[in-house]
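I have a structure I would like to understand better, so I am pasting it below and will then ask my questions one at a time.
Missing here: one protein chain of the complex. Every other protein chain is in place.
Now for chain A:
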């Protein structure tokens, strides 16, 4: 038998353990996060100010690398592609996802199966998506040759090998992949809409289209915002889809900034330049995420 004094001490050790357990559990991941995410952001930031080539050096040279970056046509193309890809990808994924959600919301019979089918692309790796679409869109293997074999001799769909159109092929594949996810997001939100509101609108004489456009979709604004932020940051991070689908080509006509960064940092021994392009991507992400977080936090504050 332990004496009461000892037991009391044991209790207090346990008590203390219980009190600090959450901190103890959370601390290591937190430190790892700070180190690997924010630490490396800072490190990349510093490298981007140096003249690093094959190996990192810490010889600060100011904004020389950024000046080089902005002078490169390759970066220009990549960033321009990001604007095209990002805006079209976000727009079409939102529109198609939203439309699918509204159609599925009509309590149709095979809803469960359809939902799974639409959602499935999201579970596939970008590499698989890219490869599959590469085959589908390849003029001598895919749709074009198929249609021509069917007898439509003049059919042409060669975007994937066309300098001006290659980036739109990336958009098509990416939209195909993301629409189901957006649909799931919207569908779950549509299901929380009070059915009586729809009934009331019917009694007021509104058509179903009018009810969706005029009443239901406007009330889903927060979902639009979340979907927008998720898609926007996905588009900026896009890398593997381009690698698998076009490998940046023809030439470098369909590269995105992430591909540019990889090319410079890991293949051409231009670590400093790669770091500068990475910082530009970070700035683009921040331009989207920061206002979002700000509005979210402000909304919380105001109740």
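To be clear about the criterion, contacts are C-beta pairs under 8 Å (C-beta built on N, C-alpha and C of every residue); 3 or more make two chains touch, one makes a residue touch a chain; residues count from 1.
The criterion applied here is as follows: contacts and distances are computed from a predicted model.
With the options "Sugar ABC transporter ATP-binding protein", "4Fe-4S ferredoxin", "Hydrolase TatD" or "Glycosyl transferase family 2" in hand, the undepicted chain maps to the protein name "Sugar ABC transporter ATP-binding protein" (source: UniProt). The chain not shown here is touched by just one of A:163, A:199 or A:237, and that residue is A:199. On the side of chain A, touch with the chain left out of the figure occurs at residues 194, 196-197, 199-206, 210, 215, 218-219.
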